[in-house]
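All protein chains of the complex are present and in place, except for one that has been dropped.
The first chain written gets the first letter, and so on, giving A and B; residue counts start at 1 in each chain.
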Amino acid sequence: MSHLLDIQDLHLAFKGLKGVTEVLHGVDLNIAAGERVALVGESGSGKSVTARIVLGLLQETRNARVSGRVAFDGVDITAMPLRDRARLRGTEMSMIFQDPTSSLNPTFTIGNQFAEVMRRRDPGLDQTACNVRAIEMLAEVSIPEPARVLANYPFQLSGGMNQRVMIAMALVNNPKLLLADEPGTALDVSVQAQTLRLMHDLVEKHHTAVLFISHNLGVVREFADRVYVIYRGRIVETGPTDAIFHNPGHAYTRALMDAVPRITGAGLPEVPEVSDDFLAPMVRHEGGAS
Amino acid sequence: MSSVFRILLRRLAISVIVLIGVSMLIFAIARIIPGDPARIALGPNANADQIASLRTEMHLDEPIIAQYGYFVADVMRGNLGQSLYTNRPVTVDIAEFLPATLELVIFAGILMVGLGLPLGILAARHRGRWPDHLVRIGTLLTVSAPSFVWAVILMLLFAFYLPLFPVAGRLDDSYEIARVTGFLTVDTLLAGDFAAFFDALHHLVLPSVALALSGIGQAARLTRANMIETYDKPYIEMAQAFGFYPSRIARRYAFKPSLIPSLTIIGLDFAAMLGNAFLVEAVFAWPGLSRYGVAVILRKDLNAIMGTVLVIALTFLVVNILVDLLIAFLNPRIRHSTRAGS
Partner (left out) sequence: MTHALRIIAANPLSLTGLILVLAIVLAAILAPWIAPFPTHNTAVVDFIYANSAPNGRNWMGTDLVGRDIFSRILYAYRISLGLGIVVLIIAAPIGTIVGLLAGYLGGWTESMLMRLVDVFLSIPPLVLAIAVLGVLEPTLTNAMIAVTVMWWPWYARLVYSIARSEREEGYVLAAEVIGAGTPHIAFREILPNCLPAIITKMTLDMGFVIIIASSLSFLGLGVQPPTPDLGSMVAEGARYLPDSWWMTVFPGLAILFAVFGFNLLGDGLRDVLGADE
């Protein structure tokens, strides 16, 4: 079966004043159409940069050295010219970020920003048509009074609403892949739960594949079909969500699970000591589209 | 838009207070000088009676508060007194010379914004590469010399060695234009004389460039710094994630949020050009407020000094208010603020 997203042997290094720093050491990851996959790790493990490489954002930074193969929908996008790559963004694949309010441009109205995104897919759309579609989309994410929201600026809306606006904007062009970088982390817990449930329903409905980046195991468990655990730029464990949670194979995964406070199940697990076992080879669970 | 209105009112109120403060300051300084203003006004050949009657007329023997009171009353009536230098009412003098200075400052302002902002954007977009380095060093150079130095250099290079531009004045003597507004660019068009219009523009180039150079540098540096800060903001990354082209991001998404913090300082720079206009006018023999101003200062022509300073302070304040309004208009946070005050 061919995957929607297929990352093979991805390496990333940054060239700095002191020499070259390797960040990713050969990451393999794939996602099938409509599948929800989580990438879990601590800060600095390399999960965020992986997502950005898929989008093509990192390659434009001067000091980044990327090698490996990333195929999207059968096409090798690492070999694509930058212009074509940019065309994919916002239309076939989109991304939502951690802090919703600061991810939206403060000097444009929601309606304006929506229209801009919609014109990525269809440049000829006029403002009225955009507004109609935007209102539809906002209603889907359960935003009350969508017409009024269109005229608002991001700072006039709450964090939770902005998060939903961002999800709506990311999905309005019906992308095949949604990348979510720690969504809802900036929101408080109940709002976060709501938002995630919403995302769940939406991607189910639109059959969107999701690469979900998180350090929050509880959320991952709710949301993902399959999980990749990443440690210091290497995938150390992968498999269906249930398998991983019931039977964590790799020493690092076990440490992560143990570090999670039992009551809330949320928060950044701080793995207390680093042990050599963490560098053990990858554990693969069967099952799922891997 | 009522918060904008509130801002306008507040600024107007502050401006009035400031104007009063300025006038008091200058008034106080003027009265401290040694020497008898009446005697100076009448010259060395005046006799005691003439001086005494002029002193009474000028209220010089009354308490200083009263003198200030008379002064304010006069100003309200539009009477700024008589200039000793030209023997005309100061208001007439100002009406004659102010437009020339304003025309120069406005053109320089257009240059400052029209060249400074794009240069800053260019430098920010190509940060770390040669356009950025070029802009950084170039702008640092332009802000490092007073406008009269640039005026002299420009004049040497482009009026003498490469005689591309006229050396001095506002208009070639061969043109006779009826004076309507005092702005030659406007008056020539009103008179339908296009040759004169282009000649007026031709004369404007070197002086406005000399005046604007420092401002262009400042505006470029400021825009560059703000845009670099903006580029680090999350919403720019989001725009990139949506696949917008870098040029579009620079023009549309990064520019507006960067502009807002720069505006206050750009406004200040523009207003500061009013002061620097003096220097450029001197080099290019531009018949503006400077020649008048310097002459009256050297002659201790108190009425004229007061009038000139007040008018310039007023213009400065008006510019500041306009800039504040522009900021309020561009910054949605202020427009939709439910709190009073800026």
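The rule is simple: a contact is a pair of C-beta atoms (placed from the backbone, for glycine too) under 8 Å apart; a residue touches a chain by one contact, two chains touch by 3 or more.
All of these numbers come straight from a predicted model, not from anything done at the bench.
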* Asked: What are the shown chains in contact with the chain that isn't displayed?
  -> B
* Asked: Looking at B:L119, B:I216 or B:L274, which residue reaches the missing chain?
  -> B:L274
* Of the residues listed, B:V75, B:V149, B:I249 or B:L322, which one is in contact with the missing chain? -> B:V149
* Write down which of B:L80, B:L98 or B:I305 is the residue touching the left-out chain. => B:I305
* **Where the unshown chain meets chain B, residue by residue** => 14-15, 17-18, 21-22, 25-26, 29-30, 32-33, 137, 140-141, 143-149, 152-153, 155-156, 160-161, 271-272, 274-276, 278-279, 282-283, 293-294, 296-298, 300, 302, 305, 309, 312-313, 316-317, 320
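Heads up, the rule we're going with is that only the chains that are shown with their structure count from here on.
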* Whole-Å gap between the CA centroids of chain A and chain B -> 52
* **In the complex, chain B residues that touch chain A** => 128, 233-235, 237-245, 253, 256-257, 260, 330-333, 336
* To do: Using the touch rule from the top, collect the residues of chain A that touch chain B in their complex.
  => 55, 57, 62, 86-91, 94-95, 97-99, 102-109, 116-117, 120, 153, 155-156, 166, 169
